[in-house]
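Complex shown without one protein chain; remaining protein chains in place.
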Amino acid sequence: MKRFFEKLVEGALLISGSITSITILLIVIFLFKEASGLFNSPVIEDGYVLAFNKDNPVKKLSSYQIKQIFDGAITNWDEVGGKEEPIEVVRLSDLTKYYTEAELGANFENIPAKASELTAKHPGIILFLPNSYIAKNFDGTLLKHETLRPGDFFGGKEWYPTASPSPQYGLLPLLLGTLWVSLGAILLSLPFGIAVAVYLAEISTMRVRNFLKPVIELLAGIPSVVYGFFGLVVIVPFLQKTFQLPVGETGLAGSIVLAIMALPTIITVAEDAMRNVPRAMKEASLALGATQWQTIYRVVIPYAKSGITSAAVLGIGRAIGETMAVLMVTGNAAVIPHTLLEPVRTIPATIAAELGEASAGGGHYQALFALGCILFIITMIISISVEFISSKKYSK
Amino acid sequence: MTSDIRHKKMLTIDAKNVDFYYSEFHALKNINIEVEKNKVVALIGPSGCGKSTFLRLLNRMNDLIDGTRMTGSVLIEGKDIYAPNIHVDELRKEVGMVFQKPNPFPKSIFENVAYGLRVNGIKDKTFIEERVIESIKSAALWNEVKDKLNKSAFALSGGQQQRLCIARALAISPKVLLMDEPASALDPISTSKIEELIYELKKDYTIMIVTHNMQQASRVSDKTAYFYLGEMIEYDDTIKIFTNPTELSTQNYITGRFG
Partner (left out) sequence: MTPIINTGNIDRKKRISQGVAFTIFKLMSYSVVAMLILILGFIVSKGIGAISWDFLTKAPEEGMTKGGIFPAIVGTLCLVAGSSLFSFPIGIMSGIYMNEYATGNKVATFIRIMTNNLSGVPSVVFGLFGMSLFVNTMKFGDSILAGSLTLGLLSLPLVIRTTEESLKAIDNSYREGSLALGATKLQTIQKVVLPMAFPNIITGLILSIGRVSGETAPILFTVAAYFLPKLPTSIFDQVMALPYHLYVISTSGTDIEASRGIAYGTALVLIVIVLIVNLLANFLRNYFSKKVKTN
């Protein structure tokens, strides 16, 4: 009986122990499940169709091409692989330019017939209409089942989920924005973090250390939204004034806030690494007449290299995944950034800002989950590389 | 700079009334010891009696431990090494140390030996190269490593690593060499190599060695000091200590009755 009870408890403990693994598995399943529909979602808004003249050799258009056509950036069919023929963009509201209201019918009951007629008559037409206005015997090519291609997402240069008729789900500006802001953050905080770690591990007295450690712990404990708020009311106006910017919400603001937030991680991990340097190694150096500083940069830092690398990588990981603070201070413009003094938008900030508006199961919703997948994959790569780096210590 | 200009009878090591404390713990009690130039002194005694502590006083390695305190004086070549105007890094250049466990740096064999030169500001490549080779030869390691100077020092055997550490200490030409159980982690063959080496090094250096091996002490040293519970019980010529010690406690220890 007692034996049985012990086994039972052990089983319960094992189950608890496996929860984290199960959670990771579930995260993978659910994130990818929600995102998986993305490449089955239509390139044009739900419930709408695009139609061409039936003699037009173009039968497919990518999401980005559609956007450019409707923006007027592409004006001739030969730019998208068709004949030399000017493109004629027609939306539902434009029908009144071709037909009188009487012709379209009091209740627009004639629209399907007229739309069909118009498409047949104009060789360069591209017509954007709700599904319901397409007649059964429509005289033209319908672009109806065209779906988003992986290239549109992974290679897409624009994130514009509300664009009509073709929402843009381009990953690049967000990914580059994320990396850009995180890189800025790590460049700011790494020298600081290592310096503080060196000070704590090798220079400071026990008393100073006992004072600094809680300070760093506190810095780590401040919630990210408070950092975001502080950034918003202090750092953003400060940057705006200093650099004479139109808006202070910039990548640099994000980098500064993230740098402060990543600091505790970097300090703690790097300090641990330096503390693990064998005493014998330091004594050997000092016994040869090296000063403490020479010992630090010639022996301690090289020896703790892998730990310091882990610290940097973990710091980057924190920066990449950080959501609220970045959302509040970076201005969230979804354009590919060129300098740190422009607004940028990161992947986590995009998810947080837009998921509330995206209708469940729609293309936008799926695209946001796809962003979640990307973020998850990046952080897994980071975790695994840290695991790898720290297992690769000096072999003796 | 070499001491032959100085007074002939100048003692290389002269410790007077040394007391040492780890916080509250009184680890060394009134130690007095004099060592002449080019002599080998062995420190023996049961574990925890303060041998390492004393050795580490001579290059101020104990400064690194928080809460330690020393009274009395230690003169090396007539200079009080605990005087306020002494810089420890300069002192440690004069007083080399070899540790119990070989502790090479995770660098190449060459860089290990060159380390002391580099940290002391020597940039002349040919000088460094000559000095490294000379030191490795003095440490009787040359034949074993001459083809792999750029290999990691960790690739050497324990005994070779220890001789590398000796070469490393020799490279900056100290006046005194402190060795804390340099052979205790080694096999008998490596041990005898180290002993032969000490015999050779005696010509150029003053050596203080801690050992638990009585045969070793009697083979390599000119004088022997016996420590017990923080006190130096007896200090005399090695022959005397091992054949006819004054103190009973010394005799008991040497004959293996305790310790």
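As written, the chains take the letters A and B, and residue 1 is the first residue of each chain.
As a convention for this text, a contact is a pair of C-beta atoms (placed from the backbone, for glycine too) under 8 Å apart; a residue touches a chain by one contact, two chains touch by 3 or more.
All of these numbers come straight from a predicted model, not from anything done at the bench.
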> Which of the displayed chains are touched by the chain that has been omitted?
Replying inline: A, B
> For the full complex, which residue in A:Leu95, A:Val196, A:Ala367 or A:Ile389 touches the chain that was left out?
Replying inline: A:Val196
>> One chain isn't shown here. Among B:Ile122, B:Ala140, B:Ala185 or B:Leu229, which residue touches it?
In response: B:Ile122
> Where the complex has a chain not shown, which of A:Leu179, A:Val247, A:Ala333 or A:Ala352 is the residue touching it?
Replying inline: A:Ala352
> So that we can see where the missing chain sits, which residues of chain B does it touch?
Replying inline: 1-2, 87, 89-90, 93, 117, 119-122, 131, 134-135, 138, 170, 172-173, 204
>> Counting contacts across the full complex, list the positions on chain A that touch the omitted chain.
In response: 2, 5-6, 9-10, 12-14, 16-21, 23-24, 26-27, 30-31, 33-34, 192, 195-196, 198-200, 203-204, 212, 214-219, 221-230, 232-234, 260, 263, 267, 291-294, 296-297, 314, 317, 320-324, 327-328, 348, 351-352, 355-356, 360, 368-369, 372, 375-376, 379-380, 382-384, 386-387
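We take it that only the chains that are shown with their structure count from here on.
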> Distance from the CA centroid of chain A to that of chain B, rounded to the nearest Å?
Replying inline: 60
> How about chain A: which of its residues touch chain B in the complex?
Replying inline: 205-206, 278, 280-281, 283-291, 294, 298-299, 302-303, 394-396
> Which bits of chain B are touching chain A when the two form their complex?
Replying inline: 59, 61, 64, 66, 88-90, 92-93, 96-97, 99, 101, 103-106, 115-116, 118-120, 154, 165, 168-169, 172
